[in-house]
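Yeah, one chain of the complex is gone here, protein chain that is, but the others are all in their spots.
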Amino acid sequence: MPDRLGELTERLREFVAEREWQQFHDPKNLAMAIASEAGELLAEYRWIPSGESDRWTADPENHRRVALEAADVGISLLLFCDRAGVDLAGAMIEKIEINRQNYPAESSRGRHTRPPSE
Amino acid sequence: MPDRLGELTERLREFVAEREWQQFHDPKNLAMAIASEAGELLAEYRWIPSGESDRWTADPENHRRVALEAADVGISLLLFCDRAGVDLAGAMIEKIEINRQNYPAESSRGRHTRPPSE
Amino acid sequence: MPDRLGELTERLREFVAEREWQQFHDPKNLAMAIASEAGELLAEYRWIPSGESDRWTADPENHRRVALEAADVGISLLLFCDRAGVDLAGAMIEKIEINRQNYPAESSRGRHTRPPSE
Partner (left out) sequence: MPDRLGELTERLREFVAEREWQQFHDPKNLAMAIASEAGELLAEYRWIPSGESDRWTADPENHRRVALEAADVGISLLLFCDRAGVDLAGAMIEKIEINRQNYPAESSRGRHTRPPSE
């Protein structure tokens, strides 16, 4: 069974090639695309109080809009990684390990700030 | 063979639970996390000219830094989707189909702006 | 008495010229700089609940950090406007007028969403 991320990347490559958009998709431009899509997802939540954001997200109309905004971030991230030669899943696994060391479970429990290194 | 995205989400759930960080991870806060990580990736490229950004990315030191920044975006995006109940791969497939209709291959070839609807 | 924004722009021009940084400061790159600085300000608030963000901001150490992050956004915005030939104060006045019409006081009272046009 093929990997989901690889499959999605294949679809995106085909989509881009059909439109001859590789010329626009250098890593700088795709980094901009990721950030502007992240800004659109952000805009959805800017006036929603933290404590209401789960319930707001569960509303079907909001949920669909937010899912498609998250998809836009994911699409531009996969396009970036494909162009930049980044193995996204591998980099995420590596980063989670780095985070495990920077935020030890004991000293980080219930605290979002990085504990002082010992 | 299990799906890569599902596997990564499992690892992240465990990482978050060990630190009792669910309390910080409402959808609003995670949307902010995505955008701030996207801003860090953006910062890497801000002074690199478009035409040099592929070569700059291929430099091993830059490549590693950029891969870990992309991983941070991916991690916060998976955390968001898990909390918001969004099937990221499914939403991406749906969004690619929407884009196929909004940007027909013929009229979009080599043009990054959306063609006028007919 | 000279205008504050004009004075700040003068200082920035001098700072940039002394370092020969005009070559990096095209509008595209400066738009990226604004967004990455905005991402840093955002990062400060990502785990603070909405209802606590005023109090958190009033803490002297947080306040100073946040003020300098806001300054970075302001600096890159002035650099952008100077390069792009945008009269920032004039554009803000114009945009406030546009907002007055899009969000009439009566129908927008206490609602953050745009009222349906009549």
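General observations
We just call them A, B and C in the order they show up, numbering each chain from 1.
Throughout what follows, contacts are C-beta pairs under 8 Å (C-beta built on N, C-alpha and C of every residue); 3 or more make two chains touch, one makes a residue touch a chain.
From a predicted model like this one, the values you see are computed outputs, not experimental measurements.
One chain is not depicted; across the entire complex it touches A, B, C. Listed here are the chain A residues that touch the chain not shown: 24, 28-29, 32-33, 35-40, 42-43, 45-47, 50.
Mapped onto chain C, the footprint of the missing chain covers residues 1, 3-5, 8, 11-12, 15, 18-21, 23-24, 26-29, 31-32, 34-35, 38-39, 41-42, 44-45, 48-51, 53-54, 56-58, 63, 66-68, 70-75, 77-78, 80-81, 83-89, 91-96, 98-100, 103, 105, 108-110, 112. Seen from chain B, the chain kept out of the figure touches residues 32, 35-36, 39, 42, 47, 49-51, 112.
One rule holds in what follows: only the chains that are shown with their structure count from here on.
The geometric centre of chain B is 25 Å away from that of chain C, both derived from CA atoms. Put simply, the C-alpha centre of chain A and that of chain B have 3 angstrom between them. Counting only residues that touch two or more partner chains, chain B has 24, 28-29, 32, 35, 38-39, 42, 45, 50.
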